[in-house]
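Have a look at the structure that comes next, please.
For this depiction, one protein chain was excluded, whereas all remaining protein chains were kept in their positions.
Entry: chain A
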Amino acid sequence: MASPASPSSVNTTGSTSQAPAEKPPTPPVNILPSQLAQTYSYAHPAILLGLGAWRFEALVADPMRELLADLPWLAALQISYVMLCLPPAGAASVEAGAAADEEKKKAPRSPSGPSVTLRPGKPGYRRKQTSGKSSWTCVWAKLMPAFLSLALTSLLATPVIAVLLVLFGAPLTTHNAETILCAAHMALLSATALVYVHGVDASVWKEVWGIARPADAVWGSALGTGLGAWFGAIPIPLDWDRPWQAFPITILTGAYIGYAVGSLVSRTPFIYGKRIQFAPEQTEEDEKKTN
């Protein structure tokens, strides 16, 4: 990739300086610092996987019914997770800023640290928000984004993911209900947290579309869901004639596993904050090769 690729060899820091006119990119999101949030953020993927394993037999027996019946529970779990563990949209920048301040004390772990601290944060405004919170406004500030994320996930993310599923090979003329339900599950897994944290920030969604978000628990789990679903297609052609090889089951299993792995791996210091891009970096190889 000699001549056309030469711009691609510019690394991360070069990229931020290249687009000075636009507002700086949204930094990676941190889990809320409270003890409960930290603990539950690790427990949540495990709970989802456990529930998935528990319902697997029922899923194989009657995929449509089980997927439909699971939807409200999955939605409730995801909503409680995001409300408990993640900063809501709008507060995101503030919380992230505050978190970044704390992070600085702990360890210089975030490679995207510079871009975070260089953001034009407004210290006074931030302090007022965080210190003077009454419990009601706090809950309200979380409920609104939660409802927004549910609405957008079901109305927008589900159809988009369904279309993507079809483009990646899901049947178009049959199994439509399965595809939609599979997309709904994947949307709840991936989009709920993204919308809750980022709202409708166009620049963030542009990054999401371009798979260019910096790694964090939210983006990692979303990307993991997609990758897992892609790898989930592998067992389908085998001639084992098992009922679980039917269309949406392996895809969804892959998506759930990918979600859990993605959300955990992307928080490790080694990955956190990095972006997939065409620069010679070794750390993101896995994500890269599988797109």
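Just so it is clear, a residue touches a chain if its C-beta (ideal position, glycine included) is under 8 Å from a C-beta of that chain, and two chains touch if they have at least 3 such contacts; residues count from 1.
By our rule, contacts and distances are computed from a predicted model.
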item: Among "GPI ethanolamine phosphate transferase 2", "Carbonic anhydrase", "Phosphatidylinositol N-acetylglucosaminyltransferase subunit A" or "E2 ubiquitin-conjugating enzyme", the UniProt name of the subunit that does not appear here; value: "GPI ethanolamine phosphate transferase 2"
item: Among A:Val139, A:Leu155 or A:Ile236, residue touching the chain not depicted; value: A:Ile236
item: Candidates A:Leu71, A:Ala141 or A:Val166 - the one touching the absent chain; value: A:Val166
item: Hidden partner interface residues of chain A, rising order; value: 1-5, 7-8, 10, 14-15, 18-19, 166-169, 172-173, 209-212, 230, 233-234, 236-240, 276-282, 285, 288-291
